[in-house]
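Apart from one protein chain that is not included, each protein chain of the complex appears where it belongs.
For subunit A:
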Amino acid sequence: MIEFMDVSKEYTKGVKALKDINIHIDKGEFVFIVGSSGAGKSTLIKLLLKEEEPTDGKIILNNMDITNISNRKIPYIRRSVGVVFQDFRLLPNKTVFENVAFAMEIIGASSREIRRRVPIVLSMVGLSHKANNYPNELSGGEQQRVSIARAIVNNPNVLIADEPTGNLDPDTAWEIMKILREINRRGTTIVMATHARDIVNIMKRRVIALEKGTVVRDERKGVYDYEI
């Protein structure tokens, strides 16, 4: 499903953000990427989203080598990957419904498909009743749920979450995790970069720990770190 083979990334000469990374993620897995700031989490995600090119190595996504893919094909790669960010990134002048529909519009879905599909994902994240509200009328947790709905509305095989609970209080964070777990249970592979120690420790999923650009730990049913 997702594979990093000897991947290195060097931004400026001599400074390596990632060094010889080897990761293999199967379809349907739920993987936490942990590590302190600057450990390489963001770089890893940027490589997956084709925002950055690796300096060395090979990246495979959905059984396709995306290492040297042409710029014209990148949008089609991204359609099979949903993304959720720490800062939600919603459009303030669109309603909840329109924000989710937007992701379908730009890939050319018909309004009939949109009217059918958007309510389904909104109910999955528990926001059916807020469909006509604007983002500034919602709490942080609700906004993040809208962004999750937008990320999954086009049925991606992979969902990438970059610190999705970073701006949320613990209770709200757990609501988000429940939703992500449910999405994963339905078969979507989830890669989540996080700092949230409690969440990682309680979820008991695979944990990949990065430190100074290398994988220092890769455990099934892992925990955030050893010192508890």
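Here is the rule we go by: contacts are C-beta pairs under 8 Å (C-beta built on N, C-alpha and C of every residue); 3 or more make two chains touch, one makes a residue touch a chain; residues count from 1.
We take it that contacts and distances are computed from a predicted model.
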Identity of the absent chain, which is to be given by its UniProt protein name, from "Cell division protein FtsX", "Urea transport system permease protein", "Ribose ABC transporter" or "Methylaspartate mutase": "Cell division protein FtsX"
Selected residue (touches chain absent from view) among A:79, A:117 or A:195: A:79
Contact with the hidden chain (one of A:64, A:106, A:202 or A:216): A:106
Contact footprint on subunit A, counting only the chain that is left out: 49, 71-72, 75-79, 83, 89, 91-92, 102-103, 105-110, 150, 154
